[in-house]
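Note that this complex is displayed minus one protein chain, with the remaining chains in position.
And then chain A:
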Amino acid sequence: MNSVIHTFPYLVAGWVFLCGLYGIVTSRHLVHMVVSMAVLQTSTYILLLNIGFRQSGAAPVFADLPPSTRIVDPIVQALMLTDIVVEATVVALVLAFVVKAHENAGTLSPDDLRMMRG
């Protein structure tokens, strides 16, 4: 039972990763494609948090805990936060491209935007 509990989050991370990729690949709408990218990103949060997880570990805030307390790994949480910030920028930028595509080309379908082929 214990091993199931430990592997389950990894499976979820893998599943979400594949969902995001599937969404990007099959997308017929630019906003949908960007949101699929955000879904793909969520898998890295699950993976990172799970790697830092420790059974019955406390939150890594030592204000009212003795220093020897068992805690979950704070580093992966810092990585995750940084990742959120970086990716928020990317998503905002790509969405700005989408807005411009809608304004100038009047379309939100990736197929209509294909000027260059071959």
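Convention: contacts are C-beta pairs under 8 Å (C-beta built on N, C-alpha and C of every residue); 3 or more make two chains touch, one makes a residue touch a chain; residues count from 1.
Keep in mind that, in the parts below, contacts and distances are computed from a predicted model.
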The hidden chain: which UniProt name fits, "Putative SUF system FeS assembly protein", "Cytochrome bo(3) ubiquinol oxidase subunit 3", "NADH-quinone oxidoreductase subunit C" or "Multisubunit sodium/proton antiporter MrpD subunit"? "Multisubunit sodium/proton antiporter MrpD subunit"
Residue among A:Leu11, A:Ala59 or A:Ile75 that touches the chain left out of view: A:Ile75
Determine and list the chain A residues touching the chain excluded from the picture. 17, 20-21, 24-27, 30, 33-34, 37, 40-41, 43-44, 47-48, 51, 75-76, 79, 82-83, 86-87, 89-90, 93-94, 97-98, 100-101, 104-105, 110-111, 113-118
